[in-house]
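A single protein chain has been omitted; all remaining protein chains appear in their positions.
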Amino acid sequence: MPELSMGIVSEPAWKKQNLFVEVIKRLSLNKSAMAGMIIFIFVLLIAIFGDMLAPQDYAAINPSEANQFPSSEHWFGTDNMGRDLLSRVLSGCKWSVLIGVGAQLIACGGGIILGCVSGFFGGKTDQLIMRLCDIVQAIPGVLLNITLAGILGRGIPNTILALGLSGITGGTRLMRSSIMAVRKNEYLEAASAINCSNFRIITRHALPNAFAPMIVSFTMSIGSGIIGASALTYLGLGVQAPNPEWGALVTAGRNYLISAPYMTIIPGLCIMLVVLSLNLFGDGLRDALDPKLKK
Amino acid sequence: MKKHSALFLVLCLTLGLCVSCGQATSAPSAAPSGEAPVVETDSAGTTLKVALTNPFSGTSAINISNPYRYATFSQVYETLIAYEDGKYVGILAKEWKKLDDYTWQVTLFDDIKDSQGNPFTSSDVAWSFDGQKTAGHVLRIYYEFGAVEVVDDTTFKLTLNTDSDGAFYLLGVQMLLCTQKASDDSPDQLATMPVGTGPYLCTKYVEGSSCTLTKRSDYWKKENLPKASLANVDTIEISYVPEAVQMLGTIVSGNVQVAGEVDMSISKDVDSAPNVLTKYISNGTYNGLAFNMKGRAVSDNKALREAISYAIDPQGLIDAVYTGHATIMDTYGMATASDYNPAWVSGISYDPEKAKEKLTEAGYPDGITITLVSNNVGEDAQLSELIQGYLGAAGINCVLDYVDPASGAARLAEGEWDITHSGGIGVLDMSLFWGNIYNKSETDMSMYFHNDPALYEIYDAYKLAGGKTAENLQKLYEYEYDNVTWLPLFNKHVFFALSGGYKDIYLNDCYMSLPYLGSVTR
Partner (left out) sequence: MVRYILKRLLLMLPVILGVIIVVFTLLYISPGDAASIILGTSYTAESAARIRETLGLNQPYLVQLGKYIFNLFRFDFGDSWVSGVSVSSELITRLPRTLLIGSLSIVITAVFGILLGVTAAVNQNKWQDSLCMVLALLGTSLPGFFFALLLALVFAFTLQWLPPYGMGGPEYYILPVVANALGGVAMLARQTRSSMLEVIHSDFIVMAKAKGLRRRDIIYRHMLPNALIPVLTTIGMQFAGVLGGSIIIETVFALPGVGYYLVTGCNNRDYNVVMACTIIISVAFSLVMLLVDLLMAMVDPRIKIQFSEVKHGRGK
């Protein structure tokens, strides 16, 4: 996987500290990455404080104020049950972020473990893990999610689990290829020459040097997790109403796309904004981590 | 050089893949699925384009609990009778009479033939009814069916488990019938291509997408056609459009002349569309809320049931979910029932203050948590959210337990719930209404776990032959009024959009106001 063998892997390990500073410095020069980061921090703040900021209870129905267009009283309007959409969007933020981040933690965590084992040991272990990956990857993600959702039941934790589990194979492949790329380096041979345990070699030497693509992938995939969750909800298998997760808001409002477009457009834009910010930041991070591109 | 040729190869392969797939597609999709007979149609004939919301699986006459198949196939298969202009008229049945409490004798027309020329006789009726026994997903009313006894080719005796006339008529109006020969001749028992005795012939059916019906030139019935047998257009092209926005687009752009089963959420947009006529009609269903009557907080606590009942505003549900197109149901029973009495009021109306009082009276001044089991899709899910909101405002914390429709009945049977949506169709007489609520299942309780001996003393007396007296009905009503085990909420409407000069369409009043598409008139 040549695209993944980033320049960082040839950096000697002792430059690690400097490299971190260097990456931050490069990142801060990248305007779009900084914009992405600021937006995402903003989103994170909303995720944490959204419930407090919400002017109303997100589940409080009020039929007398149903179907109102955005106004000074209801900034984002109200839905067909008279619920304040601003409150729903603010309260829903944490669920969307939680799904995206949670699913990626599972996917990357599993991917790192399996990928390290597979890439480092090679041979039969590698073959076994890769063939298992082949099998699971041969089942398209949405389908795997549907099946898993059927077994686990619906709801936020299960959606996270379903999205995370089906992402493990991708993480595994990514990690494996970057581990394989660093495996031939001399400092690993040196480490094994001084009788380091395999575990120590992997965690202390191989992993830190092969970690960059994983960070980038983690950042970028949070967005696809959020989008995946909304697709599941659309198919009736993801988050269950009245939870105001953004994908659920888009799904719930889609019948009113013409009479009350704000019901879908606003949460849709919110999803877009988060994913966009993460992509911008991830792009910048990748550029910053890759000295070759920054000549 | 190698890289160059590889690039070329990529292009070739992609193109090849594309072209081969394109060719592969054109062959099978051009041929209709199943064995469609080729029909010569008049090229100048009229074509009616129809959009319906709900796709379905399978085309067999048997196994028909999905009412949405009926809108399509009531033109291909036929029923024994139809309900028109306030009276029952025969379609396949020439005449019928009640022999005793449970038995009806029916005489068929003697020249009925299906589109493959097979004669339709009494034995086909028996075969159709018996076939349901082994098929799943049958009509609810089918459980009142006992047996069919063939007398001769055109006469049979139908025995029911109830002496309710309504049950007979409901079976007669809802059960689609076909000949055994056609089913046996079909490679898959008519699962992909229906063959029936109706005025139209299915010429193309693509599951989940479209269906084309063509007028039969050899329809067996020539004169005195009931509206259900009308074939006013030569060809009917039905598309199934599940997304409401797509449906709206297709209505407004004039792509279709009839749109049915339209989602109420777009009704205002359709109303304001130019050249589109909208018709709102009660669809003969009722919706309510049932309480779990065994071992739950609500079971032995009438005040709590009342608190829940007073906390919910049916008008709020109607406005939010049906954009106002439903009527509040404030009595037990419906005006469609022949023995209905409008004095049977529920005595409950939306009153949040009273709900709080009742909650205190019930012994839960600080609130209580209850569970609502509901389908996780569509209207039921929305209604549940609203009910949760209303109950929350009254101090009752309502947990939503969503199940997918396929496992809903199983979840109810587990009994771990307090309230659930409860509704039904086709209340031709009150025994059908009370039966839906009180009828015992295998567990010797009703599906809502009614097990009160006092209730079953009244109900069993009512259920017996000859027990359907006004007096017994009054007792049932009084029991329900005193105990509040079932909360009536509303009667839904459906709406149709007509355009292209079409003004009216005949609807099956006994079956969710589903349309007879061929009866459309300008």
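A and B are the chain letters, set down in written order, and residue numbers restart from 1 in every chain.
Please note the rule applied: a contact is a pair of C-beta atoms (placed from the backbone, for glycine too) under 8 Å apart; a residue touches a chain by one contact, two chains touch by 3 or more.
Note that the structure is a prediction, hence the values are computed from the model and not measured.
**Q** Per the definition of touch given earlier, which of B:G58, B:P119 or B:G467 contacts the omitted chain?
**A** Selected residue, touching the omitted chain: B:G58.
**Q** For the chain not shown, which residue from B:Y240, B:W434 or B:Y502 touches it across the whole complex?
**A** Within the whole complex, the residue contacting the unshown chain is B:Y240.
**Q** On chain B, where is the contact patch with the chain that was removed from view?
**A** 2-4, 6-7, 9-10, 13-15, 17-18, 21-22, 24-25, 27-29, 33, 55, 57-60, 63, 65, 132, 134-138, 140, 142-143, 188-189, 191-192, 206-210, 239-243, 245-246, 248-250, 252-253, 255, 377, 404-407, 409-410, 442
**Q** Contact with the hidden chain only, please: which chain A residues?
**A** These residues of chain A touch the chain that is not shown: 1-3, 122-124, 126-127, 131-132, 134-143, 146-148, 150-151, 183-184, 223-224, 227, 230-231, 234-237, 247, 250-251, 254, 257-258, 264, 268, 271-273, 275-276, 279-280, 283, 286, 292-293, 295.
Convention: only the chains that are shown with their structure count from here on.
**Q** Averaging over Cα atoms per chain, report the distance between chain A and chain B in Å.
**A** 43
**Q** Going by the contact rule at the top, pick out the chain B residues touching chain A in the complex.
**A** Going by the criterion above, the answer is residues 243-245, 248, 263, 265-266, 268-269, 313, 315-316, 319-321, 323, 376-377, 381-382, 385-386, 388-390, 392-393, 400, 402, 404.
**Q** Show me the residue ranges of chain A that touch chain B in the complex, using the header's touch definition.
**A** Contacts found on chain A: 59-61, 63, 66, 80-83, 154, 236, 240-242, 254-259.
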